[in-house]
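With one protein chain withheld, the remaining protein chains of the complex are depicted in position.
All chains are identified by letter, namely A and B, in their written order; residue positions are counted from 1 within each chain.
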Amino acid sequence: MIQAGAIDCDIHPAVPNTRTLLPHLDDYWREHILRRGLERDNLETSAYPVGAPINARPDWQPAAGPAGSSLASLQAHILDPMQPRAAICNVLHGAQMMMSEDLSAALCRAINNWLVAEWLDRDPRLRASIVVPVHSPDLAAEEIERMAPDRRFVQVLLLAMTELPLGRRQNWPIYRAAERHGLPVGIHAGSSFRHPPSAGGWGSFYLEDYVSYAQGFAAALNSLLAEGVFQKFPDLRVVLIESGVTWLPANLWRVNKTWRGVRAEVPWLNRLPADIVRARVRLTAQPFDAPPDAAALATLLEQLGSEDMLLFATDYPHWHYDGTEALPPGLPAGLLRKMLVENALATYPRLTAP
Amino acid sequence: MSGNARNSCDPEPRLKASVQITLEHEASALAEIERRAGDPRFAQVNIPPRGLEPLGRHRYRRILAACAANGFPVSLHLGGSSGHASTGGGWPSFYHEEHPSYVQSMQTLVTSLVCEGVFEEIPDLKVVLVEGGFAWLPALAWRLDKHWKRLRAEVPHLRRAPSEQIREHIWVTTQPIEEPERPADMLSTIEWIGPERVMFSTDYPHWDQDDPRYAFKVRLPEDWARLIYRENARTLYRLD
Partner (left out) sequence: MSRHVVAAVGEIPPGGRKLVTIRGREIGVFNLDGEFFALINRCPHQGAALCRGEIVSRLEAPLPGEYRLAKQGAMLRCPWHCWEFDIRTGQSWCDPNDVKARTYNVTVEPGGGPGQRALRGGNGERLGRAGLRGNHALTGAGRVLPVGHHDDSFMDA
């Protein structure tokens, strides 16, 4: 059982259907959507198919609508029994990745408006990430500017695999805006499916897809490092959300080694990549792809090399655990305390100074 | 190909060759595998991991079955040019990203071979991962196990845990060897993979090759060293 006052860094309110968003769209885009009949399409992202068991814990299904679409259910399942000090809403939705950049931006604005009206205004424990059109950095930055004055937005939400590697300079307007407002960039598992998960091609099963999100994170992190995002934006923090965590140490070893050989190609990368990651990158610990035994887990935590990196999350309503066992077993008490509260407070400045 | 064996293996019998095949032309691939079967100069069949589709897809199954039936392990040696971007987030700018992305193609193929049930269908299939490092393999196995449990209705053909299949069917070669921040972590990594599945490789003559004297920054237990530097390959490739 999680003690009261923890900070849940990843919950997923779901847009029940596109009609719900109509009142939150501006007139032009409401007309556009109605004329095309888009309100009949729920625009779920294929990265999180509604029917996949991992994405909807059976006892967290509301009476109607997709899992995560009911505030009352969220309160009954998480907020009231667990009594978190705060829970951060990360909405995953097709709006983030639509082909039309303007339509994508319009729907993201509507989602953020809906988040304020239907969630943040109705439960003071809730915080949220700003949903942005991930393929349109300028429009994304505009949306960050629009929402940043509301201090209940504590983060900007991106996806691990989109059109361009996340470090690319085209994406920098997002980082510039996020840094200016003290907003970490949360990179969530998922893809906009412009590319297969690696040069190895498209798999057959959702299981393959879901497993591949870890390698998507590795590539995204390598891109941020190689392009010098951490140097260019010295106050920017990055949170890897729903990554699985345990892929990280081996990836750091690999990147450290590559750096020692070819760092002259990216001369701005002037510190050991692993050190940069430990200073600037945080990870939510749900799911936690733990090794099967306690000794291996202990070794792995040592390899992570920092107690500051892990953030507690339930990943509600995704199904990674049953009952109230939201923490991987075997974590040392000191780390747990930091994970549950302190690390989140250090990561999200807006949680302490609302 | 024949030049491979004639030019290298004939004058220097310590050299063994890999059978090169064209994965996208099944008939010619099958013919080449059968033509080389029983030729002691050929140790394995090589397939580049950056293919059009992940290797577990059904369209490649007959080729994999032919490899196993003819006693050839399959080596997935880094390479190929599928046309797909090298990362799931698109084409990276720098070799600094490209080099680690080789690992990601390997991960895709291991994931695919496991999830498609290839190892259950072809129990004799042996797969060697070449030039992709290996320290990433345990975490991938843990991840596969965890999410297979939740999503197994989608892959009812999988009867055994992914980690068991990996442990049984997959060998790794060491280069480019990972260099953990704490050198002793190399030992836990090898333990998690299984020392009987790790084989030393230099990658001669590439720039990122490993020297057998210095590649490991930690002393290997003697029995592990014997396996990794010699016995595992002797057994797998039936070199005696």
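Keep this in mind: a contact is a pair of C-beta atoms (placed from the backbone, for glycine too) under 8 Å apart; a residue touches a chain by one contact, two chains touch by 3 or more.
Since the structure is predicted, the reported quantities are computational estimates derived from the model, not experimental observations.
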item	value
Selected residue (touches chain absent from view) among B:S8, B:N70 or B:Q209	B:Q209
Which of A:E143, A:E163 or A:E227 contacts the chain that the document leaves out	A:E227
Contacting the left-out chain in the complete assembly, out of A:R30, A:R194, A:R263 or A:R278	A:R263
Contacts of chain A with the absent chain, listed as residue ranges	169, 227-229, 231-232, 259-264, 267-268, 270, 272
Interface with the undisplayed chain - residues on chain B	183, 207-211, 213-215, 217
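Methods note: only the chains that are shown with their structure count from here on.
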item	value
Inter-centroid spacing, chain B versus chain A (mean Cα positions, whole Å)	32
Interface residues, chain A side, partner chain B - complex	52-54, 160-168, 191, 194-208, 210-212, 214-216, 218-220, 222-223, 225-227, 244, 246-247, 249-259, 261-263, 265-266, 269, 274, 287, 289-292, 296, 299, 302-303, 305, 319-320
Chain B residues touching chain A - in the complex, by the definition given at the top	49-57, 80, 82, 84-97, 99-101, 103-109, 111-112, 115-116, 133, 135-136, 138-140, 142-148, 150-151, 153-155, 163, 176, 178-182, 185, 188-189, 192, 207-208
